[in-house]
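Missing here: one protein chain of the complex. Every other protein chain is in place.
For clarity, chains are labelled A, B and C in written order, and residue numbers in each chain start from 1.
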Amino acid sequence: MSVRVGIIGVGVMGADHARVLASQVPGAVLQALYDADPTRAKAVADETGAQSVAADPLALVRDPSIDAVLVASPDATHKDLTLACLAARKPVLCEKPLAPTTAECREVLAAESKLGRRLVQVGYMRRFDPAYVDMKMTMLSGRLGAPLIFHCVHRNVSAPSWFDSRMAVSNSAVHEFDIARWMLDTELTDIQVFRPKAARADSPGAPVFLVLETACGQLVNVEIFIDATYGYDVRGELVCEKGTVSLGAPGRTEVSLDLAHGSAYPADWRPRFADAYRLQNQAWIAAIAGGASAGASAWDGYAAAAVAEAGLQSLAENRSVSISLVEKATLYK
Amino acid sequence: MSVRVGIIGVGVMGADHARVLASQVPGAVLQALYDADPTRAKAVADETGAQSVAADPLALVRDPSIDAVLVASPDATHKDLTLACLAARKPVLCEKPLAPTTAECREVLAAESKLGRRLVQVGYMRRFDPAYVDMKMTMLSGRLGAPLIFHCVHRNVSAPSWFDSRMAVSNSAVHEFDIARWMLDTELTDIQVFRPKAARADSPGAPVFLVLETACGQLVNVEIFIDATYGYDVRGELVCEKGTVSLGAPGRTEVSLDLAHGSAYPADWRPRFADAYRLQNQAWIAAIAGGASAGASAWDGYAAAAVAEAGLQSLAENRSVSISLVEKATLYK
Amino acid sequence: MSVRVGIIGVGVMGADHARVLASQVPGAVLQALYDADPTRAKAVADETGAQSVAADPLALVRDPSIDAVLVASPDATHKDLTLACLAARKPVLCEKPLAPTTAECREVLAAESKLGRRLVQVGYMRRFDPAYVDMKMTMLSGRLGAPLIFHCVHRNVSAPSWFDSRMAVSNSAVHEFDIARWMLDTELTDIQVFRPKAARADSPGAPVFLVLETACGQLVNVEIFIDATYGYDVRGELVCEKGTVSLGAPGRTEVSLDLAHGSAYPADWRPRFADAYRLQNQAWIAAIAGGASAGASAWDGYAAAAVAEAGLQSLAENRSVSISLVEKATLYK
Partner (left out) sequence: MSVRVGIIGVGVMGADHARVLASQVPGAVLQALYDADPTRAKAVADETGAQSVAADPLALVRDPSIDAVLVASPDATHKDLTLACLAARKPVLCEKPLAPTTAECREVLAAESKLGRRLVQVGYMRRFDPAYVDMKMTMLSGRLGAPLIFHCVHRNVSAPSWFDSRMAVSNSAVHEFDIARWMLDTELTDIQVFRPKAARADSPGAPVFLVLETACGQLVNVEIFIDATYGYDVRGELVCEKGTVSLGAPGRTEVSLDLAHGSAYPADWRPRFADAYRLQNQAWIAAIAGGASAGASAWDGYAAAAVAEAGLQSLAENRSVSISLVEKATLYK
């Protein structure tokens, strides 16, 4: 059974989603693409074999020949487009974040709850990464005992030009917030942000270090370092009562050359999470075709945003901040 | 553009191929399945959504609603089914080996050459394994200089009940022969088989050790150990003039438990080569849809069989044996 | 030139020191041993070939046939014995801690400053561990840029019976405080202790997590987990502006067995730091023979104790605590 997909926004992420759906996801039909830049939309349609280019994102959402929508347009547009999908009763895979503020996220929660049916998936693709899945399976096997501490590291080569120093918390760390919530199956309750003052004051990509507590009493700590220079590197170690499980080292091969032995880092997140995007999008299409839902929900999108907001407050006020969440609607339990 | 596929043989490998085509390969339509055991064919069809079950393999080949055939039936049937596909002018992905003997392989070469068009792909899936591809790309980058020695290791947990000691060379080592030919882009010219007499005499899965030479003057050595007990493990190191490149260690995660730190081996080849099968089958379908060919050719299937035959002779006569190949038809150059 | 050493306390650590001095340190002569348990002193003297057993620790210190003293008796005795060594103008290698409280440490600082000559070395042996030394050399090479964050992990198999939960900070973390001060060549200025409430309330060896800041604006974080069960494991990663350097994985060999590939952890710190103890003691004897001093000074012992005191206050009051140090005497600059 085919699912006809429309994609809104085909910049770096959206174009990748189009390629993945076209070449890796049986059952997905690329029905229409929209982009604020029609030339770009046309180019990606030509490359991926998408059937048509839409002139207007809301028209795309409402188009009866479209079964489901993937939103990869700028963050500020996410909420309205997601609400439009809900209004049209269409499944939507919205790139993270669900919305830049918790207030907007709550609008989505309210609309979806009112509808009484889960149609929103948020693109926290790490939940589909085989290494994180393997980590969770290992933990759930019980061999290691109960989890106590989760150490997380997230490093990029360099900050993009539009980056400001708060975005390490609001844009990058949200992936860690989501994966920690998913891994430990609980909510984050407190956050404290530390900055090494040794880092250059003018550097928006300088490291931050976050310590969080969960509702189950675990500690999570996160280093985010956007200007890490040396490579794209995501690490995680889950410390349990009797043992630990870590994400493996990078690279499929090892090279011995020039007095060193080692493996390569990718320059950005796409090679590292190529499997995760493929599996996420396959699961999304399969869930739509089967009438079920998969992946991060609107609630998960809201919760990550709530942690980020508390984190920004901690960064500004240099103290621990409690994370408060609205009551969780039945739909998300 | 869709390619309607018929699969002949849905045992372990064939059923996996059906699943991969159904869930991982856009553009493939599972049109019909055949198996000597109709119950099994029906069960796999139900699971994968295949359109129909065929009553006869040759009828399946000739069925005009079938665009391409995947042969995963017993080795002894490969040649005749492949010839039938050629007669029907249909692309065929034949599981390795192309045929148990070089004489049979040559029949396929002759038929395909006469047809003047490459329709046969042999299922040497390692050519699509991301780690081997990365190894080859690293070598081709020139950073390491020219390749001189290729060390290969292939270990299984235990020999199946039908295994005999010659099969380490004829059935298992052929994967190494093919990957060495592909990696070094040359033919193997000589083979010598060594057996450690310390291994239990009654053990069909005892190790063998093979030393091969290439037409370009490189050495290839291969350990095949079917009863290795500890896990499914394929290793490779390509030693070049200025450096080496190796396949990475197993496992996506690392566990610290019980006074040890390490990662897990799979119990068989399927998790290890899941990516390779997926990418092979995607490439096969894409090539058919695009009119091109991909992967190991009938010539490659013949060449691996020729090395295996020489290897069996070396095993029997305990000496180095030269590998002779028929002249390579223009079609394969 | 020989250095005649007296050892006070030959329990686990003191007996190891005796063995190391006897079998690994040219130039050291084991002149006398003292232990509160004379039978134990006799046994260790017999094993190591020490010349004599002393009846009284202070007499040992004053014995003119003794050139230098190694103090490995219970922590509560360290201060008085070290002061006695200073009174006798003899070099002393005092096992960590220099003393349980900063007040006692300050007495030692005052006495040594008054003497105007550095005679005290504190047994923070990690400064001699080849891996930490290699980490520091790598950092000092400048290739990685300036250090920003130091991640530290210190895990034991299980807490000894006499352990209480405060000791993770006061007894175990002091090694991390010292190595961080040495690695970054600066003082620690603030400490905040976090506890995962998920850990069993009755467990004295439950993990604690510490975040510290340095006078140079770096962040240091430390996980201490005494009941980690799986092995003795010390990890460290120094994150610099352009790259990172980590302590290597454990084990000299790797084993493939039972569907896993990995290496062994030691059950306690002695195999892990055997090189460090040997090199520390060699450096101590060489420094005495050459009239110089090596290793951690009394100031270093005091500074680690000051961080521990602040850490205990943070643990009790659940907030960040500033670390205040007395003025550093000229002798230690």
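Going forward, a contact is a pair of C-beta atoms (placed from the backbone, for glycine too) under 8 Å apart; a residue touches a chain by one contact, two chains touch by 3 or more.
Treat the numbers as computed from the prediction; the structure is a model and nothing was measured.
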Checked against the full complex, the residue among C:Thr39, C:Ser161 or C:Thr253 that touches the missing chain is C:Thr253
Residue among B:Ala199, B:Ala274, B:Ala289 or B:Leu331 touching the omitted chain: B:Ala199
Would you indicate which residue among B:Gln24, B:Gln121, B:Gln218 or B:Ser314 is in contact with the undisplayed chain? B:Gln218
Missing-chain contact, candidates A:Ser52, A:Ser263, A:Ser293 or A:Gln313, resolves to A:Ser263
Across the whole complex, list the residues on chain A that are touched by the chain not included here. 230-231, 233, 249-251, 254-267
Touch rule applied to chain C and the missing chain gives residues 22-28, 130-131, 134-135, 138, 143-144, 242-249, 251-258, 263, 282
Listed in rising order, the chain B residues that touch the chain left out are 145-149, 151, 192, 194-199, 206-207, 209, 211, 213-214, 216-219, 221, 223, 225, 227-230, 239, 241-244
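Following the convention adopted for this analysis, only the chains that are shown with their structure count from here on.
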Of all chains present, which has the mean Cα position farthest from that of chain C? B
Taking the mean of the C-alpha atoms as each chain's centre, how many Å separate chain B from chain C? 57
At what distance in angstrom does the C-alpha mean of chain B lie from that of chain A? 37
Could you tell me which residues belong to chain C and also touch two or more other chains? 230
